[in-house]
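For this depiction, one protein chain was excluded, whereas all remaining protein chains were kept in their positions.
Which chain is which? They are A, B and C, in the order written, and residues in each are numbered from 1.
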Amino acid sequence: MAITMAQALNQALHDAFEADDKVVLFGEDVGTLGGVFRISDKLQERFGDKRCFDTPLAESGIAGTAIGMAMYGYRPIIEMQFDGFTYPAFEQIVSHVAKMRNRSRGTVTLPITIRIPFGGGIGAVEHHSESPEAYFAHTAGLKVVSPGTPSDAYSLLTESIFSDDPVIFFEPKRRYWLKEDATLPVSTEPIGTCVVRRQGSTATLAAYGPMVKTCIETAEAATAEGWDLEVIDIRSLTPFDHATIVESVKKTGRLVVVHEASTKLGFGAEVAARIQQEAFYHLEAPVLRVGGFDVPYPAAMLEEFFLPDVDRILDAVGATLEY
Amino acid sequence: MAITMAQALNQALHDAFEADDKVVLFGEDVGTLGGVFRISDKLQERFGDKRCFDTPLAESGIAGTAIGMAMYGYRPIIEMQFDGFTYPAFEQIVSHVAKMRNRSRGTVTLPITIRIPFGGGIGAVEHHSESPEAYFAHTAGLKVVSPGTPSDAYSLLTESIFSDDPVIFFEPKRRYWLKEDATLPVSTEPIGTCVVRRQGSTATLAAYGPMVKTCIETAEAATAEGWDLEVIDIRSLTPFDHATIVESVKKTGRLVVVHEASTKLGFGAEVAARIQQEAFYHLEAPVLRVGGFDVPYPAAMLEEFFLPDVDRILDAVGATLEY
Amino acid sequence: MTDTGGSIPDPIEFLPPDPPIQILDDDGNLAEVEGYSVDDLTDEDFQNLYRHMVVSRRIDKQAINLQRQGQLGVYASLLGQEAAQVGGAYALAAQDWVFPSYREMGAAVVRGVDPAQLLHQFRGTWLSGYDPYEFNFGLLSIPIGTQALHATGFAMAAKFDDRDLVVMVYFGDGATSEGDPHEALNFAAVYDAPCVFFVQNNQYAISTPLSEQTRAPTIAHKAIGYGMPGYRCDGNDVLASYAVTRRAVKRARDGEGPSLIEAVTYRMEAHTTADDPTRYRTPEEMDEWERRDPIARFEKFLRAKGLLDSDLKEQIDADVEKMATRIREEIYEAPHGDPLELFEHVYVDPIPALAEQREMLSRELQAAGSSTTDEES
Partner (left out) sequence: MTDTGGSIPDPIEFLPPDPPIQILDDDGNLAEVEGYSVDDLTDEDFQNLYRHMVVSRRIDKQAINLQRQGQLGVYASLLGQEAAQVGGAYALAAQDWVFPSYREMGAAVVRGVDPAQLLHQFRGTWLSGYDPYEFNFGLLSIPIGTQALHATGFAMAAKFDDRDLVVMVYFGDGATSEGDPHEALNFAAVYDAPCVFFVQNNQYAISTPLSEQTRAPTIAHKAIGYGMPGYRCDGNDVLASYAVTRRAVKRARDGEGPSLIEAVTYRMEAHTTADDPTRYRTPEEMDEWERRDPIARFEKFLRAKGLLDSDLKEQIDADVEKMATRIREEIYEAPHGDPLELFEHVYVDPIPALAEQREMLSRELQAAGSSTTDEES
């Protein structure tokens, strides 16, 4: 059956609520409205307003109270309404969510899932198209995950909710309506593994979240050039499974990493740094990065020029082939 | 005359206050007390409490009001009392300080300097030894600077204050008492340039802020192994002058980047990603990173095991020599 | 001197007036309310207020249509809030400043901002469409409540600089829950900043009603916690909104510091064009507020006072219609932004990495251009 990523996420929430009554979800407009993207649709109706509830408009408040609820014994899922509104919660996430277990020497665990619809491509106004994943992938103590397909959305969200570690869960909002034939429940590869989505031999593309689909499309377009691209879905930024990419590079000798976030110190920097170290003798060209430019996310009518697309990725592949 | 970095910073503030009466400084305890590290000592006494003043205890408030004051025409310097207390201001910095000029199409400039004493090594309690520079170096619209010597502290702070772009100015607090023979005022290389602090041929070390001194010490210790290390002071994370490092690598063929921040997606990732791209054929070994571990900053008695030191850097140099 | 916990002076002056200030009742009859006079308003002022409200509403409707026609990405309507916004902004002097949220078309109209320019932000041509220094009107601010701190800092600066300048900041009922407006109110009070915090309590933050946002007796009751007066008015009454703001502005101008105004009103449209309010509110509720329409009420007053006859109304309507048409055309004909402008304004000083990236995009654009040419030839 064809399901969208939004449906898969909604189903994962319903199933988790059913499986464990300590699972709760709260945030701005997630209850009555079911979230601005309806990802929590019908949760409040089915499970009541002690399990799924609207909060006052305050992201630090949402993250901070989630900590208290988790300490008590709940398993909170919280929603940041948009990527750009995660920043008011930054202190609670970085200073407490990430550190609590370590500073308490293991006595306090915080099984919190922070859902963040992220990325551009939907023609939104300012602050609604940000890709802040690098901030969290640099922060020790967090897991950071982003699905690229509906099945993965279901499986990774389920795993995140039931993980005893806090997880920042980045939902690629432009892929909410992406369809896949799948039957739920589904269990895909665990957090902490990269998955090869397409086998190839000319060069490797690596991406996560919204750019996985773009990379697949690139690989298809590349056949016209006679290039056979391997596509790796990173899925999990922390823990990061570089070994799978190293294996791929041993075969292809070339790697292009793709994301929407600004290139400078985006996750691609970590991938490049790590792979050039682990696969030094296998690389026939430098690892290249295709990311957003190092400018603030632009106005809607200009986003197409900012975002990586098939052409820009093909150019990068071409560049690696010139070495 | 031997001056400390703290004296150089204090002098830079006094001189800037004298040069331009639109320069103001505010933050927690910066007035009467002169700051917990006394970097703003005697500013309020000399220039009055409209130029240098204490604020209520609220970092978002400090950063947010600085934006309004800058829009009006002031040139605000603000202090975040410690690295770990920058996070409450994160939204104002990332969503507004960094973006205002761009979103206003150049009509609003924000000449704000955000001073942050950062890094470990002083045996402090939790949240007082963080290295958050990567968060800001990934954020388009900010300049990010960190001096390693007293002269540079004076010169870079002066340049930051008078820059029309917002600057995040990271003061390596463990080096506040580092001495140098220097006469103030002094003008060193501008923001956006790396400086070779020591010439060498065996391999290159690159660092900024507190780790510059550690790298110099490493280079001295390395002579015992017969290694002649080049040391580059990065100084400016944005703009980042990779060209100087490329030149060095052309000579040495080997690069080790050092910082206190967690290694994963720390600034070293950007340096490695960039240099492996720009100097692919010159590298005889992968770029290696020596950073803090990917764990929260530890308790004071364990910080020596977390922080990069001479031995750990030498090990990394040794590793690059094995290629 | 430290506070040893003794008795404190009676701070009752900070609590809001009860009942809230209303000058025009639902039928447009004028009441005299002590301390909140509108004696300074001339007949022309009354007509101006009306005109501003009518313009705001018409442009608002135009914007919604433009969004439906695919010309704007999204739009946040002020329908129902015209009196609060226009009345508030009208109490400011030319040199004063306004810091808006994203819903302040009415305040923008009063300040003379060209609505077509403002709409560029919603169209996505550029991130913003006007120069704040031209109208003393800050950029639309989307991250909730953050602009309250910018306003406060601006007001602090004016005070330190001994300038006769008052700052007004608009935000919503939902915004009162965020940390930033709290910090702003506190800073403003501590520095006696000439800042007026104007809260449009339109009853909702997207789908979340006021009752789930706060348990305060009223939003105006928050003021005493910062040591400033809290005012409360009928926000669908343009004269009450004006009179209350005038009092707060005078206080600020006289060096007596900031205050907080709560204008009780209602968002008659969806939160934005992307919202579906039927999921969270009833037709009955909307009807009730329809009956309290701020423009209809003011019209009754003007007619009774002989300040609005059919001629004037026709003339205003015709002007407004012309303006709406002009805006529609300007938006339809507006250029696409220049992609290379992505790199223009990020920094004042040149950044080599951006120059490289600009170069790359420029090459891409050329390639795309030449391939188009190729196809065409």
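Some points to look at:
Throughout what follows, contacts are C-beta pairs under 8 Å (C-beta built on N, C-alpha and C of every residue); 3 or more make two chains touch, one makes a residue touch a chain.
Nothing here was measured: the structure is a model prediction, and the numbers come from that model.
Here one chain is not drawn; of C:107, C:190, C:308 or C:342, the residue touching it is C:190. Check A:20, A:45 or A:164 against the missing chain and you find that the one touching it is A:164.
Counting over the whole complex, chain B has residues 28-29, 32-34, 36, 54, 56-58, 60-61, 84-85, 87-88, 123-128, 264, 293-296, 298-302, 305-306, 311-312, 315 touching the chain that is not drawn. Against the chain not displayed here, chain C makes contact via residues 1-9, 11, 14, 18-20, 22, 177-180, 182-183, 186, 189-190, 201, 203, 209-210, 212-218, 221-228, 232-235, 257, 264, 266, 285, 288-289, 292. The chain not displayed touches chain A at residues 24, 50, 55-56, 58, 60-61, 63-74, 88, 91-92, 95-96, 99-109, 140-141, 143, 163-165, 192, 238-241.
To be clear about the criterion, only the chains that are shown with their structure count from here on.
We define each chain's centre as the mean of its Cα atoms; on that basis chain B and chain C are separated by 40 Å.
Inter-chain spacing, taken between the CA centroids of chain A and chain C, is 36 Å. A separation of 30 Å divides the Cα centre of chain A from that of chain B. Shown for chain B are the residues that touch two or more other chains, namely 60, 88, 91, 95, 99, 102-103, 140-141, 238, 240.
Residue positions of chain C touching 2 or more other chains: 126-127, 143, 179-180, 341, 346, 351, 353.
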